[in-house]
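Only a single protein chain was left out; the remaining protein chains are all shown in position.
And now, chain A:
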Amino acid sequence: MADVQVLSIVAPALPEKYSPPKASGSRLSPPHPAGHRALLPVGPAYLDHLRLTIHHKHSFASFDE
């Protein structure tokens, strides 16, 4: 399980007349392509990333087991 980052804010109450924007079917912006960035091979987070990549086919669910 990844670390949970606990925020110290209280999100505001939903305004009475709120209605969500219409779904647009939009996607995320395309990521930087593979090879665009090279991780620095250092630290526990890097090893976890490697385990995820090498042993768990990038799946967090499998990694958590």
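Worth pointing out:
Please note the rule applied: a contact is a pair of C-beta atoms (placed from the backbone, for glycine too) under 8 Å apart; a residue touches a chain by one contact, two chains touch by 3 or more; residues count from 1.
As a working rule, contacts and distances are computed from a predicted model.
Hidden from the displayed complex is a chain whose UniProt protein name, among "Nucleoporin Ndc1", "DNA repair protein RAD51", "Hsp70 protein-domain-containing protein" or "U3 small nucleolar RNA-associated protein 14", is "Hsp70 protein-domain-containing protein". Looking at chain A, the residues touching the absent chain are 2-7, 9-16, 18, 20-21, 23-24, 26-47, 49-55, 58-60.
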